[in-house]
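Shown here: the complex without one of its protein chains, the others still in place.
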Amino acid sequence: MSMPSPAQSPSSSRVVLSEADIDRALTRIAHEILEANKGSRDLVLMGIPRRGYPLACRLAAKIAAADPSVSAAAIAGQLDVTMFRDDLQRQPTRPPYPTALPAEGLDDKVVVLVDDVLYSGRTIRAALDALVDLGRPRIVRLAVLVDRGHRELPIRADHVGKNLPTSSVEKVRVRLAEIDQVADEVVIEDWSE
Amino acid sequence: MSTTGSYLIKGARVVGADAADLLVENGRITGVGSSLQASGATVLDADGLIALPGMVDLHTHLREPGREDAETVETGTRAAALGGFTAVHAMANSSPVADTAGVVEQVFALGQQAGWAEVRPVGAVTVGLAGERLAELGAMADSRARVRVFSDDGMCVSDPVLMRRALEYVKAFDGVIAQHAQEPRLTEGAQMNEGAVSAVLGMAGWPAVAEESIIARDVLLAQHVDSRLHVCHVSTAGSVEIIRWAKHRGIKVTAEVTPHHLWLTDELVRSYDPVFKVNPPLRTDEDVLALRAGLADGTIDVIGTDHAPHPSEAKECEWAQAAMGMTGLETALSVVQHTMIESGLIGWADFARITSAMPARIGRLAHQGQPLEAGSAANITLVDPAARWTVDPAAMATKGRNSPFAGRELPGRVVATFLNGHPTVLDGKLNTPFADGSAGQAAGQPQAQSREG
């Protein structure tokens, strides 16, 4: 059950989104979501652990600020996809995170999946499977803070904070105050030798 | 005869003392001294080696007849020779049980045919080891096998009346009862030493008192009827205390300890590997230290290997299903060197006493266990005490692969073994068996070795 420790450090890294950039991007996404949905009716934001969940909460807060009839806590939830991943046998064992649904559940809701980075698309594929076992949403959309390309499945995001062209030797790090106890930032690390 | 050629062993440290030459001719030691010369003798350079009287095992399971898949007299005595033994006592729990003159004579003859070591059958005390009525002890004593040691080993003669009668009866022919001390009711279903480890492992315990209570009873019986008692494989500190007390009172008791009980403890059972399953069970550190002390001070008289080969399927199973026993002939010398000599408890002269002179005396073997001096039968073991080797059961001569020492590095290696003046082992490898030129004729002799005189 022990985890291999990250062995080395990247050869270089650069900040691509600052705290202020992230906040602006989330504000824009919140407005896009409201616009696409023509209001806040039936909206549910399901964050994917770990960093998708605080992002979903922030988006919910922004939506609540724009529409006072909405309670942020009532529309944000967490959706764990660990058990639905297609790489369980290829990765170190991952303990599951809690799944928490808003009180009204998912049936006939407009569910916006929220994650930090969109890459191969496999996490979102797992999330779609996980959703099916929890209810039957009317519409499912996807919002991500960063889309770094390199998709392996026919999946695209409806709302993107920033498109980041990357190479596969690079890694995209998202740090959020709620989880990482540092100021928000998005960093690209170069792991080429 | 080619088998009784002449050998000049040059520069061996005789029983660990100063270097000397040993001249072997016609099955006898004919000279011990410096710079001996002998024309026509094969010269062996024994510089750095220790010469010991051939080792005698009072406790060997050769499995034949009946369990030739586990061991035969041939393979078991090959192992004995490689381990430095020139005589072994074949325990009676064969199939059929060695409880008649016919069976003991068969085993005796098989030993002579094999020619790797003198095989002295042990007779069963009770018919079929059933503990109900005495076997024909006198018939076995009078047979060509000349049985002197009687034992139900594997089973305890637990009936006190039967034990008393056996002790009394064997006085008629100077026999000895070798008791497997294990109170049967106290050890029903027992799997391992009862103590801290068995508590954690959840295995039925084998209490020390089950051994000690029988030994206490038997030494008192031996005193009462003034007979000889030998206690097989003593395994507990309490047993050593009782035997020490009995000897102090002048009771005719002798005792044996196995090499594995001088080293291994029940901590090894935590692996649940049945290679460590043995009867009596491995005990604790405290017991190991008491056994070593008892052996060093003479309370325990002899090393007995309790060599107990098993086919691999008897050990490749659950602990509770597994057979009890360990091989020991090919590791005994090294284990005793490691536990007793290298720990400073005894010297090589003591080693010769506990592995040769005393077991030969207990078993009444006239031509074994003699001092290395002119006139003695040439049963000699040459040992390289500086050698180190790693135990590999697959490389052993015994059929049994159940050595608890597998993978351990041990000191001391048998370089040569002489049986009646013939090298059965040379350069650490099997040479040729002792043969007297006519197996059939030999079988007709009360003692094959007597003709070497």
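So that you can tell them apart, the chains are marked A and B in the order they are listed, and the count of residues begins at 1 in each.
Methods note: a residue touches a chain if its C-beta (ideal position, glycine included) is under 8 Å from a C-beta of that chain, and two chains touch if they have at least 3 such contacts.
Basically, contacts and distances are computed from a predicted model.
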| item | value |
| --- | --- |
| Identity of the absent chain, which is to be given by its UniProt protein name, from "NADH-quinone oxidoreductase subunit J", "Aminomethyltransferase", "Carbon-monoxide dehydrogenase medium subunit" or "Aspartate carbamoyltransferase" | "Aspartate carbamoyltransferase" |
| Residue touching the undisplayed chain, where the options are B:127, B:162 or B:201 | B:201 |
| Residue touching the undisplayed chain, where the options are B:17, B:130, B:289 or B:320 | B:320 |
| Options A:19, A:67, A:158 or A:180, residue touching the unrepresented chain | A:180 |
| Chain not shown, touching residues in subunit B | 191, 194-205, 207, 271-273, 313, 316-321 |
| For subunit A, the residues touching the chain missing from this view | 1, 3-7, 49-51, 80, 82-84, 87-99, 115-123, 129, 133-134, 152, 171-175, 179-181, 191 |
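The working rule: only the chains that are shown with their structure count from here on.
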| item | value |
| --- | --- |
| Between subunit A and subunit B, centroid-to-centroid distance (C-alpha), Å | 75 |
